[in-house]
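In this view, the complex is presented without one of its protein chains, the others remaining in place.
And then chain A:
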Amino acid sequence: MEDGMNERARETLELAYRMSNLLKTGLDRSTLAVVMALTEQGVNPEALAAVVKELRREAAALRSVSFSSAP
């Protein structure tokens, strides 16, 4: 039972990951798992998408600043 569930979960994640890749969302497997878990918790997908975008932007900003200030 437990095994079947885990198996199915893995399969679902795999399918979702492949769809994600197809759509070029740029999410890695573990992040996608977190996102899936959040949607399962009933989080508003619109809000979730906005948050992911913002975090990415933040990360990009951090990186660019750190790289530009490094030299």
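To be clear about the criterion, contacts are C-beta pairs under 8 Å (C-beta built on N, C-alpha and C of every residue); 3 or more make two chains touch, one makes a residue touch a chain; residues count from 1.
Heads up, the rule we're going with is that contacts and distances are computed from a predicted model.
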For the complex's missing chain, which UniProt name, "Large ribosomal subunit protein uL3c", "Centromere protein K", "Gamma-tubulin complex component" or "Exoribonuclease phosphorolytic domain-containing protein"? "Gamma-tubulin complex component"
Touching the hidden chain in the full complex, which residues of chain A are there? Just list them. 4-9, 11-12, 15-16, 18-20, 22-28, 30-31, 34-67, 69-70
